[in-house]
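Removed: one protein chain of the complex. Kept in place: all other protein chains.
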Amino acid sequence: MRQRVVVIGGGGTGAALAHDLTLRGLAVTVLERGELTSGTTGRHHGLLHSGGRYAMTDRQSAVECVQENRILRRIAPGSFENGGGLFVAVTDDDADQRDEFVDACAESGIPTRLLSRSAALDAEPGLSPDVRLAVQVPDATMDAMRLPLRFFATAQRGGAVLRPFTEAVTFVSNGRSITAVVARDHMAGRNVAVPADLVINAAGPWSGRVAAMAGAEVPIRPSPGVLVAVTGRWCTHVVNRLHKPGDGDIVLPQRGLSVVGTSSWTVDDPDEVRVSSEHVRAILREGMRLVPAVGAASMRAAWAAVRPLIGATGSDASGRTLSRTFRCFDHAADGGADNLITITGGKATTLRSMAEATADIACAKLGVTTPCRTRDAVLLPHTAYYTSAEVGA
Amino acid sequence: MNETTDGEAAIRVTVYRRRAGDTDPHYDDFDVPYRPGMTVLDILMSIRSHQDAELTFRHSCLHASCGTCGMRVNRRERLACVTPAGAPGDQVLIEPLAGAEVRSDLVVDMRPFYESLDAVGRPLLRGDEHNHDGHRLEDCIECSLCTSACPVTATDGRYAGPAVLAATERVLREPRGHDAAAVLERADREQGAWRCHLALECSQVCPAGVDPAGAIMRLRRDLLRRHLALHVHRARNGRRS
Partner (left out) sequence: MTGRRGVRGWLDPRGRHSGMWTLVAGRVAGIGLTCYLYAHLAVLSLLTRGPGTWDRFVAIAGHPAFLALDAVLVAGLLVHAAHGVRVALQGSGLLIGARRSLMVALAVVGVAVGLVAIVLLFN
C-alpha cells in the first residue's frame, strides 16, 4: 500500500507539496480550513520575484528567487506577464546604491540592465519625473491564486485528495507517532479521521497552532503587510524602489488594477489583523513617488496578508529584518512527534523549492527514494482543478 | 440601531445556510460588530472567527482579482471583498450565487462553469494589449457573477451564459492557435449567442469591466453578417445557374 501523507494547509506550499509528493508516488491528502489559497497565498501582490528585491539584504532569498523564477516560467507556461521589473532611483540616496545593487544582483545570478533617466521613462512612461536612473531585472507578475491552483490541479489529476473547508483539529497518536489527523469537515458539519503515515504542517502563519496540536513549537512570527489596489493599469513593469526593502516601495500591474505594497509589522494572531488607514495612506504616498498616477486613481481594495516569517517571539517588531527564506523543522528532533514536519517561511516565488526540500525530508523519513521531478513536470491549467475534482468526495 | 450583546454598534446580517447533504436551506441572523470601512467579506470572516466556525464561503485575493468571493448581497451579485458592508444599523442579506449548485452555505459548485469555459479554450493570458513581450492577464476573473445575474441562465441551464460567450468572442478576436471556426459554430446555436434576451445584467454586475453583453452582441453581429453573406452568395449563384 502506498504510504499516506497528510498536508495541513492549502496554500502555495501545500499545493507544491501535494504535487511533489504525488509525483513521488505517495498518497496525499491536503486539509485546508477554508477555500484553497485563502490564507496568505492568494493575497500576495502577484510578483514573480527576480530576486532583485532581496539582493542587497538577503542573499540566500535572492538566489532562491532567481532560480525558481526560471523554473516556474518553464513548468507553468502562460501564467506570467513578462513585463519585466525596474528598480528605480527617485532620490540621490537611491541613485548612490546603484553600484551596490548591480553588484549584488550579479553575485546572486540576477541579470540586470542599467537604464538612464530618459531610457527608463521611455520604457515605462508611468514613472515619476523624479526618476534618476533605473535597473531592469526579470521580474514578472502572476495570478496569486491561479499559479498554486495549477499545482493543485496536477496533484489532483495524479490522485491527491484535496479537502478545502476541512480544518485539522487534533492528532491521533500511538506513542510518539501520529496515526491520523482528526479534521472538522465544515461543509458537512462532521468530524473525519484521515489516516497518516506522515504529517506535514504547511499552515503558514497558522503553523504555530498546528505544531501546538502535537505539543511542538515553531519560531514563527506572523508578519502582516497591507496592500492597496487602485483602478487602472498605471505601469507595465513591476516598479520597485532602488533601496533596501521598505513600506510602499513596489507598484505593479495586476489585470486592470495597479497594486501598491506593502507595509510590515508583527502580530500574535494571524486571524485578527486590521488594515489601518494610516498604512493605506503611507503606502499610497510612497507608491506615488514611483508611479504618480496611483495617487489620483480610485481605490479598489485595501487588504492585509500575513507572512509566515521565521523568528523568535520578541525579535524585530517590524518584521523587515527577518529573512524571507524558508525552514523545515523535523519535530522528531524537538520532541513534538516522530512523523511531523513543519515547513514555514519563504514566499510565493519559492513555493516549488520549499516543497522540494520538505518532500526530500519527508521521503527520507518514509524510506522513499524516488527523486524530485517538479523541476521539469509541466503543470496542468488552473481550470483542471475544477474540472477534475470529485465533487462531494 | 442593532447592537451586539456588548452594546457595540452592529450590522444585522442574514446569511443563507445549507450543509452538504441538507435538502432545505435556512437563514441565520448575526449581529456583527461594525468597523469603519469593513467589507461584506470582513463580515463573513468576523462571523467565522467569533460566532460560527462552520460558516463556509470562498475567498482568496481580497482585491477583486481572483473571482472566488462572488455572492448575492441584498439580491445583487457582488464580490464580497470589495463590497462595503454598509453602516451600523443596516441589514445585509447574503446568499450564494444563483444558477449553480450550492455545495454548502455560500459555496457553489464551479465545475460546470469551468467545464463550459474549458470548451471554449480561453487562455489565462491575453496578447492583444502589448507590454514588453506581448502578454497580460485576461480581464475576466471567472467569478460567474454574470451567470448568476442573467435572467436566461436563471430559467434555463442549457444556455451557454454570458461568461462563456464573452470568452468565445475573445478567442475569435484573438484565436492564439484555437480553431476559431469550431468555436464560432458552437456560439451559433439556439443555446448560444441567440439565446440572449438583452437584459444586459451581465455587464452591470461584472466586477472586471469585461462587458459580456457587448461581446454577445458583437458575436451576433458577426454571425448575422456571415449568414447574410451566405444567403447573398447562394442567391447570386442561383441566378447564374
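The chains carry the letters A and B, assigned in the order they are written, with residues numbered from 1 in each.
Heads up, the rule we're going with is that contacts are C-beta pairs under 8 Å (C-beta built on N, C-alpha and C of every residue); 3 or more make two chains touch, one makes a residue touch a chain.
Predicted, not measured: the structure shown is a model, and the values here were computed from it.
K.L.:
Of the chains you can see, which ones touch the chain that is left out?
P.N.:
B
K.L.:
Using the touch definition up top, pick the residue from B:Gly67, B:Pro96 or B:Pro212 that touches the left-out chain.
P.N.:
Missing-chain contact among the listed residues: B:Pro96.
K.L.:
Looking at the whole complex, which of B:Glu174, B:Asp188 or B:Asp222 touches the chain that is not displayed?
P.N.:
B:Asp222
K.L.:
Of the residues B:Thr4, B:Gln51, B:Asn74 or B:Gln191, I need the one that contacts the missing chain.
P.N.:
Of the candidates B:Thr4, B:Gln51, B:Asn74 or B:Gln191, B:Asn74 is in touch with the missing chain.
K.L.:
In the complete complex, the non-displayed chain touches which residues of chain B?
P.N.:
Its contact residues with the unshown chain are 18, 23, 25, 74-76, 96-102, 108, 149, 151-155, 157, 196-201, 204, 213-214, 217-222, 224.
Throughout what follows, only the chains that are shown with their structure count from here on.
K.L.:
State, to the nearest whole Å, the distance from the C-alpha centre of chain A to the C-alpha centre of chain B.
P.N.:
Inter-chain centre distance comes to 27 Å.
K.L.:
Report the residues of chain A in contact with chain B in the complex, numbered from low to high.
P.N.:
34-38, 41-43, 46, 78-84, 141, 143-146, 165, 167, 184, 186-189, 227, 229, 233, 236-237, 253-257, 259, 271-272, 274-275, 277, 300-303, 305, 381-383, 386-387, 389, 391-392
K.L.:
Which residues of chain B touch chain A in the complex?
P.N.:
Listed in rising order, the residues are 19-21, 35, 37, 45, 49, 53-66, 68, 81-82, 103-104, 107, 109-111, 113-115, 117-118, 123-125, 131-133, 135-139, 141, 208-209.
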